[in-house]
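Quick one: this structure, given as structure tokens, is what I'll be asking you about.
Only one protein chain is missing from this complex, and each of the others stays in its spot.
Up next is chain A:
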Amino acid sequence: MAPSLCIKCQKERAVIIRPKNRHKLCRECFLSVFETEVHETITQNSLFQPGERIAIGASGGKDSTVLASVLKTLNERYNYELDLCLLSIDEGIRGYRDDSLETVKRNAVQYSMPLVIVGYGELYGWTMDQVVEQIGKKGNCTYCGVFRRQALDRGAERLGIKHVVTGHNADDVAETVMMNLLRGDLSRLSRGTSIVTGSAASDIKRSKPLKYAYEKEIVLYAHHKQLDYFSTECIYSPEAFRGSARTLIKDLEKIRPSSILDIVRSGEEMAVLVPMANGGQPAEEESAVGGCGSQNGRTRGGEMAEMEKTLAQNEVAAVLETEIKIPSQQNGAVPIPKRQTKQPKKQVLGKCERCGYISSQKICHACTLLEGLNKNRPKAAIELELDAEEEESSTTLRRQMEEVQLAG
């Protein structure tokens, strides 16, 4: 078969089939199409103001590396006049973070951007490895997610920056839509789909310029641009709702590649229909993306089973309920004061009494978690080892990438 030509320039040989729409493109055209699409996302949603200082939440992974590279390119090409810098969080997970931080350090040099690393250790007095020693492998994603959210904000604050961009891609957003549908959490669903988050009370804005970019295309972009990134998944904890949603989305993508974008679209439509979604946005203490804020964020295992149990109990309780009818009111009788119908609880944002972080409670989630941790300190240290299985996962992406690439 004769090699097909790029459908855009009609000159070069096509080397890529776009996962999104199966268009055949040459390297140059793919890179330019990808960049243009991100540019359109940025301009259509007016994400940035000229002169704005932006912190890129950088993990060293493919998404944030591509984000940093594309933003640098676009900033120069279209004259955004942005002042970009990299902001990294060191959760203190040996074997996962120290290697990826090395990548971020190299990125900082490659893109000539300043880099700030904020550690859980210095912020909270606990690294994730220490948290895991204390509470075990189960359920630690809650800690990581809560800590991370604050850490990015605090890091940005330290730099005097009011806008953090993260590398969430279309697959992440689609996953969040499906996951929150399964979990029955409409307010998270609506928050997860919006491109800019951050409540009025918080002065730090978050946005996701890669919201419409496919994960597979991000991998392709990184590959063809020969970006230096670190590919591994967090070594802790299995998944539940997110895992289920992820499997479903991978299957959907096989049937109809546009599904990911279609789900994002559905999510945007649904977000409009969520009661109260536009009014008082609930306080965002945890990451909008679920348990852990990382790209590979996973919720605690067994969460689905737990929810099933609660729902089953509610069902049993509902059967036992007896409807009591109030007898029709007689003349002259004193009216029985009607019980007020329960209004959806509105969250009021205040500041945490301990750390001053925005919180709807007296003490913010992070401080509550810390209190629990500190109570039981000290404990014997346990050495952590990497499973052979975890090591393997780093090759997954490379394999996926090879699959989507057009055979030369």
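Annotations for the structure displayed:
Convention: contacts are C-beta pairs under 8 Å (C-beta built on N, C-alpha and C of every residue); 3 or more make two chains touch, one makes a residue touch a chain; residues count from 1.
Criterion: contacts and distances are computed from a predicted model.
This complex has a chain not shown, and the name its UniProt record holds, of "Peroxin-7", "Ras-related protein Rab-14", "Cytoplasmic tRNA 2-thiolation protein 2" or "Acetyl-CoA acyltransferase 1", is "Cytoplasmic tRNA 2-thiolation protein 2". Annotation: of A:V116, A:I135, A:L159 or A:L186, A:L186 touches the absent chain (contact as defined above). Within the full complex, the residue among A:N169, A:S231 or A:S259 touching the omitted chain is A:S259. Per the touch definition above, the residue from A:L31, A:V118, A:I195 or A:C352 contacting the chain not shown is A:I195.
Seen from chain A, the chain kept out of the figure touches residues 37, 40-41, 44-45, 177-178, 181-182, 184-186, 195, 212, 244, 248, 251-252, 254-256, 258-259, 261-263, 265-275, 304-305, 307-308, 310-312, 315-316, 319-320.
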